[in-house]
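With one protein chain held back, the other chains of the complex are shown just where they sit.
Per-chain numbering from 1; labels A and B assigned in written order.
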Amino acid sequence: METAAINWHSFFFLLFALVACTFAVAMLLSSNIVRMAFYLVISLGAVSGLFFLAGADFVGALQLMIYVGGTVVVLIFGVMLTARAPFLRMRTGVAQWALAAIVGGCLLAVLLQAALSVDEWAPPSMVGENPPVSNTYTAAPLGLGVLGVRVDQLDEEDATLRNGMSGYLLPFEIVSIHLLVVLIGAAYLARTKRRPKEPTGDRQETVEPMISSGK
Amino acid sequence: MAEYLASYFDSQWHWVAYALVGLVQAGLLLALILTGAAVFIWMERKIAGRIQDRLGPSRVGGRFGWLQSLADGIKLIAKEDIVPAAADGLLFRIAPYISFMAAFSVFLAIPLADGWVALRMNVAVFFILAVAGLEVLGVVLAGYASGSKWSLFGAMREAAQVVSYEVPLGLCVVVPVMVVGSMDLVEIGRAQSGWFWQWLIFHDPFTFITFWVFFTCALASVNRLPFDMPEAESELVAGFMTEYSGFRWSVFFMAEYTSMFAVSCLAAILFFGGWNGPIPLATMIGLTPDNGALTEWLGNLLGMMNLIAKGFFGVTVMIWTRWSLPRLRIDQVLTTCLKYCIPLAAAMFLGAMLWLYAFPGGVVSRFVQTSPVGGTPTPVAVVDGKGGV
Partner (left out) sequence: MTIDLLTQPVGVSHYLVVGAVLFVSGAVAMATKRNAIGVLMGIELVLNGANLNFVAFGSSYLRGGSQGGVGLDGQLIAMFVIVLAAAEAAVALAIALNFYNNHATVDVDQGDELKG
């Protein structure tokens, strides 16, 4: 008879992990592009839940906002702009599937072996009945870390490492410029190109309308 | 409550107690929202009627038609379940629930009183913005899965509109966060305790203007007139909701009213003091935590009613705006966003930041101390625990 109580954190981890993995595989196996986008949404939402469970509140909310709320919407727009009925289902050949499955299986085996064999990554033991508590107030330290001030490493002895060398100010600036470049570039790449004008033939002059449209 | 209930079970069945209590708490929140939605639907029809110089519902349930929403609900549930032949079955059926789920999840992070919040996070504002942006997924899926041209057009317009307005909405929301120094909504509410001049809307002229930009962007975010294009009855039949009837349509409708209420509550907490009234009534009559647990609970109850009243007032203003203003075209909607709201919100953000710099005592001094001569800033210890840092 088990007398251990359910660890709700583990229960929700199991739930979110199963949802994420199941819908990732469903996305892989589906051939309808809109269904694939939908399964991707659910999978990424479950990953966001996993982030929250690991104590990374800010990154979880960021994942929801940018991935689920942004990237997938962009993908669905792309799907709708390019989906015509004959192209909704494109099937890959069996040989390609088999090869991909073999390579994917080997890769999965290697990754699982690595994940489960390091002692440092094993689950922690429970201290009494209470699960460990950790600090989820990560928003301000993250923001300050991006500005170059690492307030989570206050006991670092080296003064330069504490004050700015291990901050993320340079990557932050680079990413900002990068995003600007990407925005302009993507908008330019995807612009509607003018088709050369065809001759319109005789255009009848329309009669002056009785009621002006008042534009 | 959960431990109390769990003591009645053997230890291996504790999880039943926890699950039941979780369901009860979720059910309470859901009941609050759905009752609110029903009241809003009645209020909308009454206000619409009065603005248009007629009575509105006045037969069901007495002279004021109180039970009209209930009658509507019964009618909608009893309707035939129609799924178009060209529709993608699974996506068509699931899309309204995605929208409703997104609208309802916002209430996870909104505190109804000091400390009375379902999930207290220190990224509450960010979470609300993120989840509110998920509604567009339900709409886009609904529009696509209906298999009809009108639905697709409406869905694309809606997605473009909501996603565009998320940018100025985020910029507007950052201003009170910057003034208070925390994204935790409980902290933002606590910072406005006292008289009404403590409210963030009166903090400086920039936050005052930010509120009006926020309100405009919030109207666009929930697709209310004047930003009504995606569901305009006279333009696109009913936009993405064209093929939905009966219960599914009512779920979309509830999602819309829920998000209206959520955005009004958010505006109330960010700008209008949240549960702190214009006059500190609770402290004046002694309902403070100092006097014991019961008075604290009563004071919080008063605060909760205060917040819900402010939310209701916000929704009333939204309804009033809807029936008074004409509709904007979709290109006018996007022009307003890109050419007016975003520059204005960015200017307000800059102005509020300079105001805080000129009149210090704000956020930055909590983390770094600059010496008067202007030496290098050194990090001070971060306030831990429930300080909401």
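In the analysis below, a residue touches a chain if its C-beta (ideal position, glycine included) is under 8 Å from a C-beta of that chain, and two chains touch if they have at least 3 such contacts.
What you are looking at is a predicted structure, and each value in this text was computed from that prediction instead of being measured.
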| item | value |
| --- | --- |
| Contact list for the unshown chain, restricted to visible chains | A |
| Touch residues of chain A, complete complex, unshown partner | 2, 4-7, 9-11, 13-14, 17, 20-21, 24-25, 27-28, 33, 36-37, 40, 43-44, 47, 50-51, 54-56, 58-59, 62-63, 66-67, 70-71, 74-75, 77-79, 81-82, 87, 90-92, 96-97, 100-101, 103-104, 107-108, 111-112, 114-116, 118, 120-127, 131-135, 138, 141-142, 145-146, 150, 152-153, 168, 171, 175, 178-179, 182-183, 185-187, 189-190, 193 |
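Please note the rule applied: only the chains that are shown with their structure count from here on.
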| item | value |
| --- | --- |
| Partner chain A, residues of chain B touching it in the complex | 11-12, 14-15, 18, 88, 90-91, 121-123, 126-127, 129-131, 133-134, 136-137, 140-141, 144-145, 152, 156, 159, 163, 166, 182-183, 367-368, 376-379, 381-382, 384, 388-389 |
| Chain A - residues contacting chain B, complex | 1-6, 8, 11, 32, 34-35, 38, 41, 57-58, 61-62, 64-65, 68-70, 72-73, 76-77, 80, 135-141, 144, 149-152, 154, 162-163 |
